[in-house]
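The complex appears here without one of its protein chains, the remainder shown in place.
Labels for the chains are A, B and C, by order of writing; each one numbers its residues from 1.
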Amino acid sequence: MNNLLTLPVMIPLGFSLLALLWPRRASSIGILGLLATLLASAWLAWRVAGSGPMLLALGGWEPGLGIALHADALSSTLLLMSSVVALAAGTYSTGYFRERSDRARFWPLWLLLMTALHALFLSGDLFNLYVTLELIGLSAVALAALGGKRKAVEAALRYLILGLLGSLLFLAGVALIYAGYGTLDLMQLRNMLAPEPVAWIALTLMISGLLLKSALFPLHFWLPPAHANAPAPVSAVLSALVVKAALYLLLRFWLDIFDDVVTTFAAWLLGSLGAMAVLWGSWKALRAVRLKLLAAYSTVAQLGYLFLFFPLLAALPVGAARDTALGALILMALTHGFAKSALFLATGVIQQKAGHDRIEELGGAARALPVTVFTLALAGVALIGLPPSGTFQAKWQLFSAAIATGQWLWIPVIATGSLLAAAYVFRILGYAFASAEGVKYRIADGREELPALILAILATVLLGFGSIWVWEFVTPGALAVGEVP
Amino acid sequence: MEITLWHLLDSLLAILLLGLAWSALSGTDLKRGVVLFMAFGLLLSLIWARLRAPDLALAEAAIGAGLSGALLLLALRDREKSENKAGQPMSLLRLATVLLMLLLAASFALAYVTAVTSNTGGRLAGLAFGNLEQSGVSNPVTAVLLNFRAYDTLLELAVLLAATLGILALGSERRPFRRPGVLLGALVTWISPLLVIVAGYLLWTGAHAPGGAFQAGALLAAAIVMLRLGGMTSEQLPHQLLQGWLLAGGIAAFMLAGYLATFHDLAFLQYPAGWAGLLILLIESAAMLSIALSLGLAYLGGSPSGWDERSSRGKRS
Amino acid sequence: MMLTQLIFGIAGGLLFAMGLRSALIRESLLARILAVNVSGAGIFLAFVAIAYRGLEETPDPVPHALVLTGIVVAVSATALALALRRRLEEADDE
Partner (left out) sequence: MSFNSWLPVLIVMSSLVPGLVIFLLREENHLLRTLLNLFGAVIKLLLVGVLIWGVFHAQVIETRWTLAPGLDLVLHADALSVLFVTLSTLLWLLTTIYAIGYLENAPHRSRFFGFFSLCVTATVGLALAGNLFTFVIFYEMLTLATYPLIAHKGSPEALRGARIYLAYTLSGGILLLIGTIWLWNIAGPLEFAQGGILGSIEGLDPIVLGIIFLLLMTGLGVKAALVPLHGWLPQAMVAPAPVSALLHAVAVVKAGAFGIVRVVYDVYGIEFAASLGLLTPLAIAAGITIVYGSLKALSQDHLKKRLAWSTVSQVSYIALGAAILGPLATIGGVVHLVHQGLMKITLFFAAGNYAETLGIHKVSEMNGVGRQMPGTTLAFTIGALGMIGLPPVAGFISKWYLGLGAVEAGIAAWILPILIASSLLNAAYFLPILYRAWFLRAEHKPLVAGNRVKTVTPPALLWPPIITASLALAAGLFAAAPYSPLEWAQLIAEREYKQ
């Protein structure tokens, strides 16, 4: 019996109830819950690495009638990442939210968001996925609106409405699938789906819903305001995890469930949109006035890179080369997750200590907040894709795949994107290193600065020198829903 | 297949529904839009009944039309700057959006028709009815909701909780209504207990007949709405700590029941043989209260007085 | 296959698209929230139409359950959206 599969979902849910019931202990309950979640996720990943994908038929009903939970290399990897990021950002939040009542508001929602993300990563049922998407959407919106600043609330409301539209598009696809194939279970569908109108239209609806949620250019317009106005720890998770959740589903559908349905043309479409996202996002990030806005736009760009993989994966024959590219895609997603959350947390520190996050007025930051500026630099290295960082190995494979498949078109895009990234990262550092007298910074304490630093180190050192582990762990059974004994 | 009177009625209902929706959405007068939307909801619940979905008819009437309507009407009090602008783009663009809309609808319809015509089997119905005995209840919908797909329902309660917490986090409740006239006052005092009784009945009957936690919870929430209209202040709600427990109750019951099974070396949410009926009733009762309170607080529009003191009060409690 | 299924299914598709359009083009937030609800109702209608199996046979309960879940999710989202909107207007006054 694989009830272990329920823990990464149910632990945060249970602790969110506890945090709701004991608001005065919310922070300690929350941290405890996230630690437990991390342990559970690690255990799950360990089991998957050891004995392959896992399956749990909830309620003991055969999948189809009941709902099944799946864990394979891809889902457990993302599970692990989200647990780590959530723990780090959560720890930071205890310093970010000074008011006890703010923490009491924050923690239950935060844990609900984790519940939602993990439920999505593990779910094996189309309609259940819709519910998890809605849970992600609502808890994320509620978190983004915390603090109740007008801009934040406005962004959150638009974010909510667009999120709902995305979910509805997804749900429409689900309805069509159920009408045509009479089941909602991914495992069964994967063997039933055929390239025919019903599947095409249903997939198109679901994919467009997910694209809206993963903010692929030109559907990105909602992301910068929402991510730039939310409280720092929330922005971190929005950028690092929430968009990744939609992307995860995209991958799962594209490469696994709907493998026979998708077309090369569609892959090229996604790739081109990704290319535009890289250029546009990087450019806007370079022009950004505020640090948080820069970070948000760089997310738009970084997501673009991930979509560049789709046409490449479509062109590569199934085999070692394709697995390598897939591993690179996942490695890039992981590195970006860690680096971007580190960037947002560091931004939060600067914003609170300097009282603003206007890039051109960061003078003296390097002297006042050396650790945080160092974190910015490390995260920046990972975002640019310079060694040592997981992104470097990932981009290497991206270039290589583009060359191998003769899709030269992407090479200048990646190169330009990287140079623009370098430009905006060193723009920050340039101002931060500039010596400015009379600038006042408040002292930051460890629980504010360290989480970001740790995340940045994970992105650069761990994933930079340990990148092979990602390939070894992920690629063999990356997409193995339904290949469970 | 022959065209029967039913089909004419169906087409009539469908056209009526579309008309209502269109006029609810296209007008710039929001009050009118909201009222039309409530009418739309009622018509929809009629259609649910026609399509032999009585559980949905109840839920739609209580939640879809009733509570959403109440919330929307209340929301009309908050003026929007953007409202006064006629929210329509210039005609050419407008035409384009209409065409796109039709294209979307057409492609959906195309897929739908092919799907329904090609797949005339019972889909999951057979499985569901086949396992109804083991499910512990005789109302198939309840069986799906609380047994076959209980996990959906669990997460759905989490969605409701997330929304409620979000609302509570946004600020304090709306100002309560001033005491109404005698007539409404009397009405409230008569109706709300009635709603409570009906809710209890719906919950109980949900096991074998249409009804269940959601409909019942919605009715309880309706009772709160009535009382609120009758000038109830949030002091008259249960104590804040009790509110917390009520909100958490539904999910908590679900999780406990779910893990209870795992001790018997069963799968999560797999009810031990013979316990299903009882467990489902317990879960539903807790869920009903959670739903009722959540929706009630949503109607209050914010955290009730004293909600935040929970976190800053001294060691006691 | 029966005509009723088609009638309501197609109507559902129309509602879905109609709501989507208004949600995207309307300025007023309240109108957009209404539109989202209408759009959702359209999909629910399609679901229930799928479940319908004629006057004699009891319909497929699974879509009914899904729609019931969907209705609750929809009302939660609506409530949150309205609360945000209210908060927004208050912030305006500030």
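Side notes on the structure shown:
Definition applied: a residue touches a chain if its C-beta (ideal position, glycine included) is under 8 Å from a C-beta of that chain, and two chains touch if they have at least 3 such contacts.
Treat the numbers as computed from the prediction; the structure is a model and nothing was measured.
Touch, as defined at the top, links the missing chain to these shown chains in the whole complex: A.
Checked against the full complex, the candidates A:W43, A:W268, A:W283 or A:F433 give a single residue touching the omitted chain, namely A:F433. The residue from A:G14, A:G327, A:G348 or A:P451 that touches the chain not shown here is A:G327. Which of A:A26, A:V381 or A:V413 touches the hidden chain is settled by the complete complex: it is A:V381.
Contact between chain A and the unshown chain involves residues 320, 324, 327-328, 366-367, 374, 381, 386-388, 392-393, 396-397, 399-400, 403-404, 411, 415, 418-419, 422, 426, 430, 433-435, 465, 467-468, 471.
The rule is short, and it goes like this: only the chains that are shown with their structure count from here on.
Taking each chain's centre as the mean of its C-alpha atoms, chain B lies 12 Å from chain C. Centre-to-centre separation of chain A and chain B, using mean CA positions: 31 Å. Residue positions 108, 112, 116, 122-124, 128, 148-149, 152, 156, 159, 162-163, 166, 170-171 of chain B each touch two or more of the other chains. Within chain A, residues 127, 131, 134, 138, 141-142, 145, 148, 153, 172, 175, 178-179 each touch two or more of the remaining chains. Chain C makes touch with chain B in their complex at residues 1-22, 24-31, 33-35, 37-38, 41, 44-46, 48-53, 55, 58-62, 64-69, 71-80, 82-87, 89-90, 92. Here chain C touches chain A in the complex through residues 9, 16, 19-20, 23-24, 29, 32-33, 36, 39-40, 43, 46-47, 50, 63, 66, 69-70, 73, 76-77, 80-81, 84-85, 87-88, 91-92, 94, going by the rule given at the top.
On chain A, the positions that touch chain B within their shared complex are 1, 3, 6, 10, 13-14, 16-17, 20-21, 23-24, 26, 56-62, 64-67, 100-101, 103-105, 108-109, 112, 115-116, 119, 127-128, 131-132, 134-135, 138-139, 141-142, 145-146, 148, 153, 172, 175-176, 178-183, 196-198, 200-202, 204-205.
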